[in-house]
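For this depiction, one protein chain was excluded, whereas all remaining protein chains were kept in their positions.
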Amino acid sequence: MSNRTFSVLGLFDSSQQLMDAIPVVKARVSGRLEAYTPYPIHGIEEALGLRKSPVGGMVFIMGLIGAISALAFELWTEGVDYPVVTAGKPLFSWEAFIPIMFEVTVLFACFTSGLGMLFLLNRLPFFRHPMLRSRSMPLITRDKFALAVESEGQVLDVDRITAALREAGAQTIEVIDQPEALGPVSPRFLLRAAVGIGMACLVTGYLTYWCMKLFPVSVPMVHMLDQPRLDPQRRDSYFKDGFGMRMPVAGTVARGHIPYTIKTEDEAAVLANPLPRTGSVLSKGRQEFTTYCSVCHGILGNGVSTLTPAYGAKPANLVADKVREYPDGRIYHVIMMGKNAMPSYAAELTGDERWAVVHYVRVLQRALNARDTDIPKEIPR
Amino acid sequence: MSPSGHRGEIPAGSIPLAEASVDTLSRRRFLNLISASAALALGTTSCSRIDRGKIVPYTRKPEEVVPGVATYYASTFQEGVATQGVLVKTREGRPILVEGNAEHTVTRGKISLRAMADLLGLYDPDRLGRPSAGGVASTWEAAEQEIAQALKAARAAGVPVLLLTDTLMSPTRKALIEELRAAIPALRHAAWEPAVSQPEIFAARALFGEVLLPRLRFDRTEVILSLQDDFLGINGNAPSLARDFAARRAVSSAKDSMNRLWVIEGCMTLTGANADQRLQVRPSKIAPLAFALARVLNEVYGVPLPRDLNAGYLRPFELDAQARELGIEPPVLLALAEDLRRAGRSALVLAGAALPREAHVACHMLNGMLGAEGHTVDTDFAVPAPELLTFGALRDLLDEAGRGAFPIAIFWGTNPAYSFPDAAAWKSAVAKIPLKIRIGLYEDETALACRWRLPEHHWLEAWGDFEPAADLLSLRQPTIGAIHDTRQGEDILLACLRAMGREVPPTYHEYMKARWQREVYPGTSPASFEAFWDAALHDGLLRREARPRPPRVARTETFVEAMSEASAGSPGSQEDGLELVLLPGMTAYDGRYANNGWLNELPDPVTKATWGNPLLVSLSDAKRLRLEDGDLVTVSAGATSLEVPVLIQPGQSPGVAGLSVGLGRRTGNVATGVGVNAYPLMDVSSPSPNLRCSVNVARTGGRRAIPRTQEHDRMEGRDLARSWTLAEYALKAGGQEAGEHGHEVASLMPAQEFTGQKWSMVVDLSACIGCSACVIACQSENNVPVVGPERVLVGREMHWIRIDRYYDGNPAEPSVIHQPVLCQHCDDAPCEIVCPVNATTHSSDGLNQMAYNRCVGTRYCSNNCPFKVRRFNFFDYTSMKKEPESLVFNPEVTVRPRGVMEKCSFCIQRIQDVRQRANVESRPVRDGEIKPACAVACPAEAIAFGDLNDPESRVSKMSKMDRGYRMLAELGVKPSVTYLVDISNPMTGKGKA
Partner (left out) sequence: MNLEAVTVSEEMLPPVLRTPPVLDGPVSPGSLDDQVLAPVERRPPRAWFIAFACTSTVMLMGLILMGYTVATGIGVWGNNIPVAWAFAIINFVFWIGIGHAGTLISAILLLFRARWRNAVSRFAEAMTIFAVMVAGIFPVLHVGRPWLAFWLFPYPNQRAIWPNFRSPLMWDVFAVSTYFSVSLLFWYLGLMPDFASLRDRTKSRVRKFFYAVLAVGWRGSASHWRHFERAYLIIAGIATGLVLSVHSVVSFDFAVSLVPGWHMTIFPPYFVTGAIFAGFAMVVMAMVVVRTTMNLKNIITMYHLDVMNKIILTCSCLMGYAYLMEGWTAWYSMNQYVHHTFWAYIAGTYGWAGWLTITCNIVIPQLFWVRRLRRSYPAMLFVAVAVTVGMWFERFVIIVSSLHHDFMPSAWQVYKPTLVDLGILAGSFGLFFTLVLLFARVLPVIATSEMKVVLPGGQPRRDGGSHE
């Protein structure tokens, strides 16, 4: 039993009695007057001298914010961040954004009004208020009306207030004690809270992840990542060898792929290079040569390359006299059919590319066997 | 495909459609990191939810294949007496599409929808996978051994061996069979096709002593008279014919000359639907009418009769009398005669398989009189038609077998157990044959009657050569190694030869090559045979010069006989009962494609019925018999009768019923239970089995709903598919009504601008004949699922392009118009704005594109699409597929799962492919280089596609034509598809027919 009193309250039967009592008590005692009623009583604000509620202003401001943010968001997403054309409408077609703007405005305004009232203005939820533990509370929420003189720190003169209330016509008087001041929040509580919040975050986070990532693709939800069609470079269970990519049937001729029928290098000599010696052809030739040939034959085609020591066989020196005397067709044939350790490059190079390479090989041969006469008479300074 | 175009799976610089801004990308990466770390924190990254599979490359990459890039093979499709040059598109050594080979001189790139659809047949799960003996799986070795012994025994005993095949169009196969006959002297080879026009053969043989396969030159034709001949529909060469036919109808101005199509028929055929003037006559009444026309031509217009034919014979054929009897205005017939005379040698008269022999004779007579024979009926390089058994002859053969004449019988290809009308004869025959061998694709009705069931290669796995014309050889080469443990039919015969102790090449491929080297190569080419052969395979054909054959001379006596028969009136022409026309359907043909889902679901161009063959009856007969669509009736002719639902066909002449054969199969997971088998209704003994007279139809009281893709036949006065006569066109040209380009609906929004390309399509309704080839091509190219009859019934078909068919005017004799409808890719597409998740949006080059994977399936877009071209996956249709069917999918197109909306994409994958190639070759995209599947397939070249922003492109020129209009333009959706008004060319100035 603490010695300090929180408030003294008197119960009345009707709102009328309450209203009549207010001025009486006000005149007698100092201290804050507060009324508790089962339902709102009109005019009691004035009687108790309470100022008007500021809810309206809050609602207006938040509503405005809602409207602006909604419209801004729509304009940004549709016009700036994800500009896709639908039905030939302009990206900033604000007309279509009004309905959502309106709804968001309403949402903001209503929740400001409701929750603002509860949390900001009325400071609810508040479960430890001394009134809640008073005997009168059940009566008040039912049909009684209470007028209370509450202490704002100062010590109340209980007897005096009681007298005043009696005079104002209160049947029952209740004195409500100040609850013990709450000690500092215990570390255990803080720890519990932290852990609880942490757990909650984890669970919600995981659930969200599950809902958005895993749920949509679990059976029977169908999605498009695993296609029933057979894509290139894929295994296919239907064929016994498991290869999704099949070999063409021997002897067939695909469009644009007339088979190369020449058997020997000598026969190939008759082949003439169909490509002109233009810059583009030569650069094409260089590109392919560097990609496929230079690995063994060396960047200069002289058979000296990084790979050469790595394995036994000695790749041909393309700039040697022997090869220089080869006709174009013969070089082409070697590219087609391979030679000694060299495999065929038919699959890697198309016909034109092979001929371009032949041209480039010629360029290399010429470049590595330059003569003095190649140097122009007067060297430009 | 030029190989230089695209190598490397990811071609350099493919054009991004939507401009991805840098900060978007950075934000995307940021969010990726965030989510990744989140996932890490939650320890869920370990469970990767989709198995992305392993990479399985080529161990030794073939030269012609680049993964992800299509390779094409020239090959040949054959069906009955028709051969078509095709290009087979393969991906990674697997055919995924069949298109026409433009270099083929006969078909010139136009192939039938069955040729395209039979790709599905290659991957049909029902195909026979391995040889079996008496229903027990066996091996090829065992088969060869047993058959060899049997043959040896037969040869020793000198008893005949029966070999029944389908049409022999291949010279090498013919040679092979000759060799087999040399080895087994008593070999009895016979070829039989149920779907061949028997009366035509009779008539030609009687008239000219030989049966030719002339080339019909519609490009030279002014006036066509078709006597119940569906040359645009079921004719084997319909696509190439349609090309020339339509070329003369796609007029660019009112002054252009147009051909005129007269059709005299009982059943409504696709050809009849395209007629300028259509007269309804019962088939049995057509022959006399034709002779009457001949008489009028001779008497009124002084066209000379055939050599030494006495005009007296034509006396009985009174035009007016017949006109009166048939209820036709005599002036119309006179006009027809006048028209024919005016056209002279540029006229062309055709007679259909349903007509009796004498009608065909009359047809030849008219062609002869008009001079069309040799001009529009071009026999210069015609080859003789292969010998074919008639129904009667086959029955005799079976009777012979029934008397135990053949110890061994080989049934190769053709399927008599199903398609021979006289089942009793067949049964007694097979009962008496000890060893029966079946070579075929399926375990079908005939196979079930045989001990040995030897699976054959599908034509896409096989070698072969064909001789469609004297100056052309057409080659077939495999586009994929055998999918099952099958062999080519010829290889089986080679094995028999080997068993007979003959020295033959190991494979038919070698055999064919050897024969070509012996017989074809010499003197043909300077190059080595290898080079010559490879070139021929590459082109898929070999052109060679041949001497034009002399014109045919007709025997006068045959005319006389025919006239006497005609005047006597055909036996069944008495008025009681209906005349039933029994012809192969456009989809199942003679039954060989009955197990093909694509074809079963393809709506019939005229009736729009799918999954079945309803009995087509005329309005008046329906009224008389109190029939409604879907009522079950019993059709009884002679002893046989069967139960079938009816479909009331406007334009069917009273007293005529139509029923297509080829369905009602007893085998095959797809085919079983679809439609009814109408073959038994054919009269084997009759010279014209395709027409059955005095057929009785009676209601059973039952009902069977017919799945149709179009329930409503009339346009309700709406301005959707427009048709003018040439006269109207002349009036309207340049006038307000012409075109709709001025038709701009006021809009509050600024018009969308398309810099760069703006894809657009033009559909010429005047060229379109409604054959539906585009539908199959689209289905094959875009992985469009098959949904089955019960879902077509509730309106859930998935075709991306459909052909609307509207009847106009008097329902008894309506005019018909076809209109292909696909996504119109509207500039202001109403479907886009209503999609809540931005799943369907507009591309910078004017495409209305679908992001399937973003679609949640609200179906709002479909509601808001005025053309109703959007299709919804109500179920997961692809999950119902069996292996290896899924190999048919085009790897370039996403397969859509359930709950997703889909629609025509203008074949975006083809657009991108061409774009990428153009980029690699650093050149702009050429006009006409991009062709959607439908445009490629269209035999009439009615579909043009290209860049509308390029003033020189074909589409921008065509869309500016004064025939052009946009459908439902008044809605202000600005469609990208321009339709060109259908122009018809009737005698009288009042609309079609």
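Chains: A and B, in written order; residue numbering restarts at 1 for each.
Rule of thumb we're sticking to: a contact is a pair of C-beta atoms (placed from the backbone, for glycine too) under 8 Å apart; a residue touches a chain by one contact, two chains touch by 3 or more.
These figures come from a predicted structure and were not determined experimentally.
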Touching the absent chain in the whole complex: find that residue among B:E503, B:E711, B:E753 or B:E952. B:E711
Consider the whole complex, including the chain that is not shown, and state which of A:F97, A:Y260, A:Y326 or A:W355 touches that chain. A:F97
Option from A:P125, A:P187 or A:P376 whose C-beta touches the chain left out: A:P125
Even though one chain is not shown, subunit A touches it at residues 14-16, 18-19, 34-45, 48, 50, 52-53, 55-56, 59, 63, 73-74, 77-78, 81-82, 86-87, 89, 93, 96-97, 99-100, 102-104, 106-107, 109-111, 113-118, 121-122, 124-127, 129, 131-132, 137-138, 140-143, 211-212, 215-216, 220-222
By the contact criterion defined above, which parts of subunit B meet the unshown chain? Give residue numbers in ascending order. 24, 27-28, 31-32, 35, 710-712, 714-718, 720, 791, 794-796, 802, 804-806, 821, 830, 833-838, 854-860, 862-864, 866-868, 870-876, 898-901, 968, 971, 973
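Everything that follows uses one rule, which is that only the chains that are shown with their structure count from here on.
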For subunit A and subunit B, let me know how many angstrom lie between their CA-based centres, rounded off. 52
Listed in rising order, the residues of subunit B that touch subunit A in the complex are 1-4, 7, 9, 18, 24, 27, 38-39, 42, 44, 47, 49-51, 53-58, 61-65, 67-68, 71-74, 87, 90-94, 461, 477-481, 509, 528, 530-531, 534-535, 537-538, 749-752, 783, 827-830, 832-833, 835, 838, 840-842, 844, 852-853, 876, 878-879, 881, 883-884, 886-887, 889-891, 893-900, 974
Which positions of subunit A touch subunit B when the two form their complex? 81-82, 84-90, 93, 96, 202, 205-206, 209, 213-214, 217-218, 222-238, 242-249, 251-259, 261, 346-347, 350-352
